[in-house]
Structures are given as C-alpha cells and as structure tokens.
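Take a look at this one; I'll ask things after.
One protein chain is absent from this view; the other protein chains keep their places.
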Amino acid sequence: MKSYKTKRAIGNAVGYIILILISIIWLFPFVGLVLQSFRSYATEYGGMVDYLVPKQFSLDNYKFLFDSSQTNYLMWYKNTIIIAVFVSLLQTIIQLCVSYSLSRMRFAGRTFLMRFWLILGMFPGFLTMICLYFLLKQFGLTQAGAIPGLILVSVASSGMGYYVCKGYFDTIPKALDEAAMIDGATRSRIFFTMIIPMSKPIIIYTALVAFMAPWCDYVFASYVAFGHDTSYNVAVGMTRWVWTNDYQGYFTRFCAGGVLVAIPVTLLFMFLQKYYVEGVTGGAVKG
Amino acid sequence: MKKKLVSVLLTAAMGMTLLAGCGNEAAQTVADTATDVAETATEVAETAEQTAEEVADAAEEITDYGTGEIKIWVADNVVDFTNEQIAAFQAAHPEFSGYTYTVEAVGEGDAAGNMITDVEAGADIYAFAQDQIARLVTAGALEVVEDSNAEAVKAQNDAGAVGAATVGGTLYAYPLTSDNGYFLYYDKSVVTDPSTLEGIIADCEAAGKNFYFEINSGWYQTAFFFGTGAELTYDTDDSGNFTKCNSTYASDAGVVALKKIAEVASSKAFQNGSAISNATNVGAIVDGTWDAGAAKDLFGDNYACAKLPTFEGADGKTYQMSGFGGFKLLGVKPQEDDLKLAVCDALAAFLSSEEVQLARYNAVGWGPSNLNAQKSDAVQADEALSALADQLQYTIPQGQYPGDYWSLATSLGDSVISGEITKDSSDDDFMKALTDFQTTCESYAQ
Partner (left out) sequence: MAQDAGKKKTTVASQFFKAVGNGFKDIGVTFKEGDWKTKISYLIFGFGPIMRGQILIGVALLACEALFIWFMTGFGWQYLSKISTLGTVATKKVGRKTVYGDNSFLILLFGVLAIFAVIALIAIWYINIKENRKEELILRNGKKLPSNGEVFHSLFDRNFHKTLLALPVTGIFVFTVLPIAFMILVAFTNYDKNHQSPTNLFTWVGLSNFKQLVSFSGAGIGPTFVQVLAWTLVWALFATFTNYFLGLAVAMLINKKGIKFKRLWRTILVLTIAVPQFVSLLYVMKMFANDGLINGYLIKWGIIKTYIPFWTDPLLARITIIVVNIWIGIPYMMLIATGLLMNIPEDLYESARIDGANPWQMFRSITLPYMLFVTGPFLLTQFTGNLNNFNVIYLLTQGKPQSVNLAEKAGYSDLLITWLYKMTVNDTNYRMAAVIGIMVFVVTAVISLVVYNMLPSVRDEEGFQ
C-alpha cells in the first residue's frame, strides 16, 4: 500500500514537472512579446535584437501607438472593434436562423441544401478573393468602404457554418416543440420564446468565435482595403510593420501593438471560456 | 462666344467619359461621375462624336480644369513631405484649384502589386521601384510621359535613371531618386579593412558578429555575377513585353560567382538579409541609402560605410563586386479624362523636379536623380551617398527585368542557403544550376 502511495507521489511529481515545462514553453513567446514592447525606443532603437530583457524599460512604443499624428493605429483598432462587433452580432443571428430551420423544420430541399453547402465548403476560401473584391467594388465597399464590405462578406457566407449550433438544437427534445404547438404556438413563437432562451451557451459560443476571427483577418482585409490606410484593421496595418522594409525599427512597436490587441481578446476569451469549451466539445462530437 | 464653346466642349468631353462608363462598364460604379452631368448626357450624346477630335485641339485654351480627386501613393516616411510639397504645388497652380489630393502610405514594393490588382482603384500618381516598370506597362497601369515633360526629364536626370524609366524606347515614368543601389555599412570597431570580402567576413567571424548580405535577392545577387563578368539583360518592346534575354550566367564567370556566393553563405558569420532594423548583432551589412539613418543609430560612433569590397574567385583572380544601380520612379496612371491627366502630369513633373528632389534629400535623405541636385553641396558631402557614388562606377544601371526573374533569383539564393548547392558542390553541379537558371531566364522572353 505504501509503495502504491510513493508511486503515486512520484507520478504526481513527474506530472508537475512536465506541466511546469509546458507552461514555460507556452508562456515564453508571450513574455518575450511583452518585454520587447517595453524596450526603450530612444536608446535601443526599435529593430530586432538577440536578447530578451531590454536594457532600458520605457513606454515609448505605447506612446507612439497612441499618437495619431504618427500612426493610424487607434483608427485600425477602432475599425477592428467595429468589424468584430457587427460580425459577431449578425453572424450569430444568421446562424441561429439557419440552425433552427435545419434542425426543427422538414421541408423540400433541406437535405439538398445541407449537402450543397457541405460541398461548397470544400472550396478554398482564397480562391474567390479577386471575385469578391470586384463584387464588393460594385457596391462601393472597397478601399474607403472596406469596413462595411468586410462585415458583409463575413456575414453573408456565415450560414454555412451552422454545424455546431444545429448540433446543439438537435439535443433540445422535439417533444417540447410539439407540446407548444398543441397549445397553439406558432413556429416563430417557439423559436423566439423557447429555443433562443434555452440556447444561451451556444449563442455565446457563436458570438465569441465570430468576434475573435476579425482580429486575425489579414488576407482578405488587406486585399479589400489596399491603398487606404484609414480602413485597415490591426492585422493589416501591423503586419506591414514586420513584412515591409519601409518600416525600419518598428519591431518593438509591433510588439506593443500586439500586446494591446491581445489583452481585450484574451480577457474576453478567459471570461467566456466555459461556453467555448461547451461549444467545441459539442461540435467535435457532432462533427 | 469663345467661353461658351469651351464650356460646350467641356460638357461634351465629360459626357463622353460618362457614355464610355455607361456603355461598356455600367457596373463599374464610377462614384465620382457627377450626377448633374447625367441630365445633360443625352443632349450632348449627338454632338459627342464629331467633337471628339476637337477636344484635343481645344485643350490648350482650357482655363478651367474642372474638379476631381487625385490619389497619390508614396512610402510611409515621405507622406508628410509629399503633403507639404503638394500644398506648395497648389499654391503655385491656382488653375487646378478644383482638385483635391489624398496621399496614402503604400510602399514602393506594394504599389505595383496593388495597382495591377485593380488599376481603377489604384492611385493616380504613385512611386515604385524600377524593377516593376515592365509589369506595370503590360498591365496598363502606366501612362506615357507627356512629350514636353519627357524632354525635360531626359535632359535633367542622369542617364541611368532615364534608362530605368524607359520601356522599349518610350519614357513611362518620372525618376525620383538615383540611390537605389547598395554598398557596405560596417562597424569600425569590428571590420578593420573593408576592401576585401574575405577580410570582412574573417573580422566578423572573429568578433562573433554577423555579416548580412541578401543573397536570395535577384537585386543583391548580381554583385557577384556582374562582378565576375557574367551578364544578364533583357530587351523590351513598347508594350512592356520582353523580346530577348542576353545572359552569360552559364559560363565559367557565372560558376566563379555562384561558388563565391556559396562560400560566403557557408560562413558562420553570414546572415541572409538587407534590412538593418531586422538585423541583429551586425558587424557589416550590404544595404542601401534608405537605411542610412537606421545604420547611424545602430552603429553609433562606429558607423562607417564604403563601396563594396573585392573578392578572390576560385580561379585565383580578384574581382570587384558589382551590382545594380537602381532608381525609384514616379508613375502616372492612364486616365479617362484629359484634364485630369494634365493635372497629374503637372504634379508628377513637379514632384520629381530639381527643387523637390533636393528638398526630399534634405527631409529624408533620398539621393536625387536630378543632375543639378546631385551636384549640390549637401548631397556631395553625404557619407552614404558618396559610398554609393564610389560603388556606382562598378555597377550596371538596372534595365528592365521580368517579374519572374526576381523570384527565380530568390529560388537560386534559397537553394544556396538551404544547402542544396554548397561550396563543396562540383563545378558540374554549379554549371547545371546556372544552365537551368539561364534557360529559365531565357524562357521569360518571347
């Protein structure tokens, strides 16, 4: 019995060591990012260096970001928030509508619709970039109008991502609907007063995922907004600091900008993590 | 009477553009097409055809240039400078008062790609690196320089710059700078003698510092190839098509150069790169004048620059490193409106004029292409620019190269860096790689 205990203690110790190692590896890049963001621009320039801890700490880089005479960073940040909020809101609504129809109602063409969307989803998204760009241009939603344009594109196709939400609806017993219908409730009434209140976790999950995606959208956003600095989002604006040689010494500024982007998204994610886990787990099992 | 005629012609011209817009490309949301013109469009339509030729003649008499918006793309660090200059331009030209100007930060590297993606949404005037010019002409993103401006440009700028802006005998762009060449920046405390490549690398190795050279760039690579006497040029026709490739890379000279590249890459001090801000622990770097400020910041008191070094080839001979002398250019997009084009021409000519080039040098340190500006004292005294000038005698003015050449050269450089081609490879391997390279280069010309 004693040997079992010591064995277990050793097992736990090994477990802790592995977990601590993993944590260090996981956190290292973020620590680096934060440290570099505080490196003094004035004394150590803003380029790449091969040491981790700055020789002198300062807020130079953050000051730069907030100085709108030098950079449009705040504008990009605002754009990204606008896109994220609208996409999150509209995409959730659309996915709820689609999921309810497909989960609860039986109509001609339902299976066809689902199969068709499944097939459409197998085409790579970037394939159609040039076409989407010119489509948006017809509506005047590129360059100066890129923000609504990006929202439109993300929302328009979001119906195809109904899987997780529909999977959740499928788990709500149909008997509830039937009982309500016998009481004379219409489909729309059931949807608004029964299903939606019961779906809080999945609504939060959908909204959270939709909210996080635009922060990372570099590819299409840069394609739609090119040549118009004020309609960039943070990803487009800041990746230029890394990839374009016009921006010498912007590395620490990139780090600072990255920290400011990561903080709100990370906090939001941490608060809503419970729902996220519920969503991905459910989604994984349903496929 | 005369005034009335002009205004009729003007409306006719605008009606024409409108009709062109409706006829072929109704959907191209020509946002700036003034709505009030739409009402007159129908009545003008009948007269439009016969007046078309007269419009050109009438142009000289025009005093009212209408209204419009002109979009300008320049690199981020000259946005403010360009805005100031445009303000001066506006003050000097009250006749263009109907036009507004927006300056956007789009780097010389991105400008061409963005212009080609959508010419319509692109800038009316934009700065770009000369290696993009053929591509831009093919895609219809560059207007021919207006005749009187062309004469002035040819007379006032150095021959290399004019050559760079010329495709198949036609001048397509206004030279902005003539400093797009490279030379050596180094740390005085590390590199004692910057005259030989071997010495520089040995010094860097000894000090544990890095030597940066971007060997996977078709632009920097030529320092070796042209140095040993290998050649690579293209002939172009008027529309930007490449008609002939003249290359001697697949030769003994080419092998010596590539071997040297492989040897440099094998040094533990070697790093591939040419941007000071992305470089760490720098002992020496081959880079251009645009990084002079960053280099001064980085090296501090040990800042120094020099022409490119010589190197000793595998055949025992000593070669001076060569390379491209390159230029930044300013282009005007083809316009559907004569009047707007006239304004664009005037602005582009102004932005590339002697005074503005000199002012630009003073503001951001870009070396002018204008001959008079080059002779000014400030430019003559500039350390980086004089290192570049020293190097210039060994370089070859960069002509036109197809876009594919650059990525092919990247592939060649990557193959060396990744060790597919090493300094220990046999001469046959080198020759094979270069023969492939040359054949592919030749395949780009039809």
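In order of appearance the chains are A and B, and numbering begins at 1 in each one.
As a working rule, contacts are C-beta pairs under 8 Å (C-beta built on N, C-alpha and C of every residue); 3 or more make two chains touch, one makes a residue touch a chain.
Predicted model only: the values in this text are computed from it and were never measured.
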{"item": "Touch criterion as defined above, residue of A:59, A:81, A:97 or A:144 at the omitted chain", "value": "A:97"}
{"item": "Residue in contact with the excluded chain [from A:156, A:172 or A:194]", "value": "A:156"}
{"item": "Contact partner of the left-out chain, one of B:97, B:362, B:380 or B:407", "value": "B:407"}
{"item": "Residues belonging to subunit B that touch the chain removed from view", "value": "20, 24-28, 52, 55-56, 59, 113, 116-117, 119-120, 135, 138-141, 143-144, 146, 208, 210, 216, 268, 271-273, 279-281, 334-338, 341, 403, 407-408, 410-412, 414-415, 417-420, 433, 436-437, 443"}
{"item": "Contacts of subunit A with the absent chain, listed as residue ranges", "value": "8, 11-12, 15-16, 18-19, 22-23, 25-27, 29-30, 32-33, 48, 50-52, 94, 97-98, 100-101, 105, 107, 111, 113-114, 117-120, 122-132, 134-135, 152-153, 155-160, 186-188, 191, 212, 215-216, 218-219, 223, 235, 238-239, 242, 251, 254-255, 258, 261-262, 265-266, 269-270, 273, 276-278, 280-281, 283-287"}
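What we mean here is this: only the chains that are shown with their structure count from here on.
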{"item": "Distance from the mean Cα position of subunit B to that of subunit A, given in whole angstrom", "value": "38"}
{"item": "Residues on subunit A engaged by subunit B in the complex (per definition of touch)", "value": "45-50, 130, 133-134, 137-140, 142-143, 223, 226-229, 240, 244-251"}
{"item": "Contact footprint of subunit A on subunit B as seen in their complex", "value": "27-29, 31, 71, 73, 75-77, 104-110, 114, 117-118, 121-123, 275-281, 290-291, 293-294, 297-298"}
